[in-house]
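Missing here is one protein chain; the remaining ones are kept as they sit in the complex.
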Amino acid sequence: MTGSTLTRALSRQKWLPIAIATLVLGAILSLASPSFLTLSNFQSILVQSSVTAIMAVGMAFIILSGGIDISVGAILFFTSALFAQLMMETGSYPLAFVAAMSAATALGALNGLLVVRFGISPLITTLATYSIYRGAAIHLTGAQNIPVPREMGFLGNGKLLGLPVPILLLAVVFALGLYALTRTRFGVHVRAIGNSLRSARETNLPIGRTTVAVYAIGGFVTGIAALILLARVGGLQSGIGIGIEFTVIAAVILGGTKLTGGSGTIVGSVIGAVFLVLIDNGLNLMNASPFVYDVVRGSVLLAAVAVDRVSALRRDRQLRAQKAARLREAHA
Amino acid sequence: MQHADIEAPPVLSAHGLSKAFAGRTVVDGVTFDLRPGEVLALVGENGAGKSTTKNMLCGLLTPSGGEIRIDGQPVARLDAEAHGVSAVHQELSLFQTLSVAENICINRLPGHPARIDWAEADRIAREQLAFLGMDIDPRAAVETLGAGRQQLVEIGKALLTTDRVLILDEPTTSLTAVEREKLFEILERLKARGLAIVFISHFMEEIFRVCDSYVVLRDGAQVDAGRLADVSQSRLEELMVGRSVGAARLELPPPQSEEALRVEGLEAADFHDVSLTVRQGEILGIAGLMGAGRTELAEAIFGLRPARGLILVHGQKVSRPSVAAMKRLGACYVPEDRRLNGLFLNRPVRENLSAAALARFVRRVLRGIGFRGERQAAGKVVERMNIAIPHIENPVGDLSGGNQQKVLLGRWLATAPRVAVFDEPTKGVDIGAKFDIHNNIGALAEAGTGVVLISSDLPELLNTAHRIVVMRKGRIVGGFDRAEFDPARIISLAASAETGGRT
Partner (left out) sequence: MLTRTLDAARRFPAVPLVAALVTAFSLASPFFLTAGNIEAMLAANAVVLIAAVGMTFVFLAGGIDLSIATVISASAVVSGVVMAATDSVPLGVIAALGTGAGFGALNGVLIGGFGLSPFITTMGTQLIARGLAFILSQGVAVKGTPFWLLDFGFMAWGGIPAVTLVALAVVALAAWALSATGWGREVMLTGSNPAAARFTGIAVGRITFSVYFVSGVLGGLAGFISIANLGNAIPGVGDTLLLMIIGAVVLGGTTMTGGEGSIPRTLLGVALLAVLINGLNLMGIPFYDQLIVQGVLIFVGTWASQALTRRRA
């Protein structure tokens, strides 16, 4: 593959850079530690990334449509709290399950409705609902830690068809997300609206409906993530979901999705989440202090957007040069 | 040319169509009948009301008066989709990151909503592209296409949703000569299919080539309508402009001999090997079509886009051009798009007026702004430019287009420039404001400033400039002194197809 073909492939397939970076990081880690390149470790990495990866699929839709949702961490916490509380009070799995998933979807949809209806930026809107949802969740549980029944662990650590359940759930969410974005009318509308709101208006696209749906999807997948997380940690803890919105957004951005909307992929977002877990693994191997993780994550994010910016500037320059050359030729 | 069936009932008609914004009438009395297979030219100068009329015809605006009829039935508000009207706006409504097929089919995605038939979408796109004579990959992202191809994709998108009425707003401005020919061919085929077309343009050559009938708008009012076969080109131009050329001609003293601005061998992505000279007290007009590279040239001179070449202000070489550096040398640039690049719409008129000369009002001690000096200076500009505002503390966004333009001009005139580049300074302003602006530019030149005036309004150039150069496809292709101004030759030079395209 020549240099220019590679650059073109990299700029066309937005997820390729993060995929390559993930492979390189994986290769480095397997050189550093013999136990890294095993099937069980591979599975464990996917399980560890499942919560953020599932949420990243939803966030990818939101960002693709030109929005942002800061409240997903609070939705995650609210859903966990509602589920744990209902299980404690009623012991009914179906009830707790249906209520939690409905609540997650409804809170997401509410974000979308507020964004569409009131015209306040999604950032401020979801910052406000972040506070409301988290407050409501703690109100609900009276600020208590609530354990969930032991058999819930199945969702976090159990296996089905020889595969860990979180990986299966991630696979399902990933497949459905991919399908919705690439094969349905809704998916086309999401990308169109995120790319140009003006064109979307002139083309008569269902902007309101699509926006609400996008945030609702973000809520729904956060509900799934909440159940997995609850199962993995064994119960409701007060710290659940704090700061996770930034990890999820980082995964999506690292995956090559533009914050300005209209351009990005589901694949990249999921790989971005895996990449962040790989970094944690590497730091863990190096026995780094857990406090270093934040510094490295932040630096990786900055490096990624800087590299992206440099290559965009270079592409611009090349385009200008080509245009100038054509002009010269035309007048020669 | 195949003629439309004059006997057929009209598919789209307008009767006394009018539109007012905040009590100000911008379009009045538009009346016409459009029959299947007919092409109607909607002509007028910039600001004559063409866009507003177009937006009413495609349902983006609700008329304030008069009515639109579809197949003879009056409709309260036109629903483009339901009534089979499609518009291609001058500013394309494409989705850059989406593929060609996705863009063409955006309103008619084949298959079930939950399962798009992409093979079918590709087929439809290919069919449209073939009809438009284009051989491109329907899966390519639109952003990878050039401006001309994007224009054709947009037409393909519009054609997919209608077989009745198509509105084209200045569809040829970004096309090469070859693409333009192709478009005319396509229009012939569409006519044969019985499509009715509204063609908005101010290129006479094109209008007489493509259209059957015409409606002329001037200052928002319909001044004439009829069949093109019954009217001459010069008559139509006269109707558009509304006065014979030369009526409002500025009487200017001859320029001085000292050079104010000199550009040599300037090169960039949008223009090639441009050289020009403006002397003190001279107004140099630059004529050309949209997309000829005139705005890009002006922006490059002021360092707003990268370019190579020599720039001299009053004989002094500008090694690293920038707006600030040029300002220090006494040169200013008043951009074309005042809302996008000129004005701070939510800020008061006072701040907008002092923005370029802020340093003058900063006190030596404590480095604060001297508000009294700022207010007085702003008041003076308001008076001198004849700006109609209740108060200088009102946000500039509340003003009318003409007054906004005067504010922008006033901002730079307040810097007492010795070189001034004006880019379409009267675009979209009313006649009164236009008159004021011309007088101010004239006074500037009389005081010895070297002026470059970029305008698509040819009568404006003929009336104000000492000299006119013509740009086409990024190059200066000709120059005229005032004594030898010849509108027909300037137009043909600017729009000529001979060397334009890449053949």
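Every chain is named by a letter (A and B) in the order it is written, and numbering of its residues begins at 1.
Note that a residue touches a chain if its C-beta (ideal position, glycine included) is under 8 Å from a C-beta of that chain, and two chains touch if they have at least 3 such contacts.
All values reported here derive from a predicted model rather than from experimental measurement.
Enquirer: Hey, which of B:P113, B:P306 or B:G397 is the one touching the hidden chain?
Expert: B:G397
Enquirer: Which residue, B:P255, B:G281 or B:P335, contacts the hidden chain when the whole complex is considered?
Expert: Candidates B:P255, B:G281 or B:P335; residue touching the omitted chain: B:P335.
Enquirer: Who touches the missing chain here, A:L25, A:A99, A:L113 or A:I132?
Expert: A:I132
Enquirer: Which of A:L37, A:V98, A:I124 or A:A321 sits in contact with the chain that's absent?
Expert: The single option touching the absent chain is A:I124.
Enquirer: Where the complex has a chain not shown, which of B:L12, B:L289 or B:L304 is the residue touching it?
Expert: B:L304
Enquirer: What residue numbers in subunit A mark contact with the hidden partner chain?
Expert: Touch set of subunit A with respect to the missing chain: 68, 114, 118-121, 123-125, 127-139, 143, 246, 249-250, 253, 259-260, 289, 291-299, 301-302, 305-306, 309.
Enquirer: Contact with the hidden chain only, please: which subunit B residues?
Expert: Considering the whole complex, subunit B reaches the absent chain at 304, 322-324, 326-327, 333, 335, 340-347, 351, 355-356, 358-359, 362, 367-369, 371, 395, 397-398, 411.
By our rule, only the chains that are shown with their structure count from here on.
Enquirer: If you average the CA atoms of subunit A and of subunit B, how far apart do the two points sit, in angstrom?
Expert: 43
Enquirer: Could you please specify the touching residues of subunit B with respect to subunit A in the complex?
Expert: Residues of subunit B touching subunit A: 60, 80-81, 89, 92-98, 102, 106-107, 109, 113-116, 118, 267-273, 306, 473-475, 499, 502.
Enquirer: Which residues of subunit A touch subunit B in the complex?
Expert: It is residues 183-186, 188, 191-192, 195-196, 198-200, 202-205, 262-263, 319-321, 323-324, 326-331 of subunit A that touch subunit B.
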